[in-house]
Structures are given as C-alpha cells and as structure tokens.
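In this view, the complex is presented without one of its protein chains, the others remaining in place.
What follows is subunit A.
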Amino acid sequence: MMTVQAATVKSRSWKRRLPLHLMLVPGIVLLIMFHYIPMAGIVIAFQNFIPAKGFFDSKWVGWENFELMLQMPGIGQVLWNTIYIAFLKIIFGQIAPIAAALLLNEVRKSFIKRSVQTLIYLPHFLSWVILGGILIDILSPSHGLLNEVLGWFGMKPLFFLGNDKLFPYVLVVTDVWKEFGFGTIVYLAALTSINPTLYEAAVMDGAGRWKQTVHVTLPGMLPIIVLLATLGLGGVLNAGFDQVFNLYNPLVYRTGDILDTFVYRLGLIDAQYAVATAVGLFKSVVSLIFVGASYWLAYRLAGYRIF
C-alpha cells in the first residue's frame, strides 16, 4: 500500500518536474558545444601544432611545450601578477557589493534606492575598450579628473596607469567600480529571501539596526556569499584579459602582465598556438585545484555543498 502510494507520488512529481528539466536542455547543449567540445583542442598543447595539418597529423612532442613555457623569462612574475591581481579582485569584488547591498537595504525611499541601484549597475554595460580610453583621461596626471580632485587635498598628481606599484590596485579598483553594481543586485535579491519574522523577533529582543544587520542580515546572506566566493575562486587565474589589455603599457609590464595577456601575445600575435595552449592548460589545472580547495573550504567553514 505504502509503496504504491509512494511510487505514484514520485511519478507524478517527476511528471510535474519534466518541463522544468526540459528548460535545462538548451543550456546544457550550449555548455557541451562551447565548453566541452572545444576541450578536445587541448591536445595541441602536446603537439608541434601546424594549423593546416590539424590535430591528427601534427607531431606529438610530449611535455616539450610545457618545458619551453617554464623556460620563458618572466613567466614566474606573470604567474604571480595573475594570482595577486585576481585574489585582490575576488576579495574587494565581494566586499563592495555586500556593503552596497546592506546600505541600499537601509534606504527607505524606493525612488532613491532604485536610482542608485541603476546608476551603479550602468558601468557593467560598458566594454573595457571604451572604458580604457575614458580611464586614460580620468586618471591622467596632467589634466585628469581624479588628480584634480586629489589636488584639492594638496596631494601631488599620481600617474596611475604609468606607475607599476599602483597599477595592480588601479586594476582592482576600476574592476570593482565597474562590476559591483551587478553583485549588489544579487545580494539585494538574497536579502529579500530573509524571513521578516526574524527581524520582528530581533526588534522584540531590543536589537537596533546595527545588531539586526550583524545577527540577522549577514547570517542570512552567508550562503550566497560563500557560493559567490567559491565560484570566484574557481576563476582565480582569470585576472581579466580585456581590462589589462586595454590599460597596460610598457611602464607597468612588470606588475601588470598576466597569464591571459601573455597567452594572447604568444598565441595570437606570434602564432605559437601549441605553447599558448600549454600555458592555458596549465592555467586551467591550477584553477581546478583552486576550485577543489575552495569547495572543500566552503563545506568546512559554512557547511555549504552544491551536490
């Protein structure tokens, strides 16, 4: 009796869920087409790849391309730059939208809240090609807006894009500025899912706005924070090709050159496809280790699991 009932319930719910599962199909097809099939291309990292001969007729060379990669002058610096810039971006790229979401959550006038939300979201739609040109002007030491403002406080003009000590931070700040509006929207959405009764209970217990934030809002947001941080760690070696490529210059090569720009010059400028792929594959392997580690951490620290 019981088993029959269970089975019908199960099949009914399965039937009900079917359309939802079907909605996944286009996404999965795209994923396979653009993420899994191209993976076959990594074989060229182990070949002396000649495009016209293709995968099948190019000669196999084992680890030669990886050895060549490790011998390249400056590869260590490039790797360090990539990790350093990416870590800073993940940390500040998390803090800024959380802070913005918390602050916006306190705004009572919905007109202001919505306007601010839209305004900070706007830069997300500008490409780095356009922003590159604008930032060169804004950050210019001779006539740039930012240095003008710093000048009011008696600060000497700084050559933000031409100073290799400042450059990584310029990358981080501009990237956070461009993207934090997007993250804010995600966190605002997370905020709405917090049970209002928790706030009522907190108020009953005499908690002010600050205590409510610390004891109700933040714990409520924690799962999504952990999720986004975990996902962010997976892309830790993606320090942002578009951005760096449009902003860097000979003065900041030392601290600004990242794996992606390195691969770009190697692969698309010098047509060294095999070595470039080797570097890219290396990057992916390191990223995989980071994803694994961060997933494990997320489980240990927040009890969070995807599966």
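Convention: a contact is a pair of C-beta atoms (placed from the backbone, for glycine too) under 8 Å apart; a residue touches a chain by one contact, two chains touch by 3 or more; residues count from 1.
As a working rule, contacts and distances are computed from a predicted model.
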item: Candidate names "Ger(X)C family spore germination protein", "Sulphur transport domain-containing protein", "TIGR03915 family putative DNA repair protein" or "Extracellular solute-binding protein"; UniProt protein name, chain not shown; value: "Extracellular solute-binding protein"
item: Absent-chain contact - pick from A:F92, A:F159, A:F182 or A:Y199; value: A:F159
item: Touch with the omitted chain, as defined above, among A:G76, A:G133 or A:G303; value: A:G133
item: Touching residues (missing chain, whole complex) on subunit A; value: 50-54, 68, 72-74, 133, 136, 140-142, 159, 161-162, 247, 249-251, 253-254, 257, 265-266, 268-273, 275
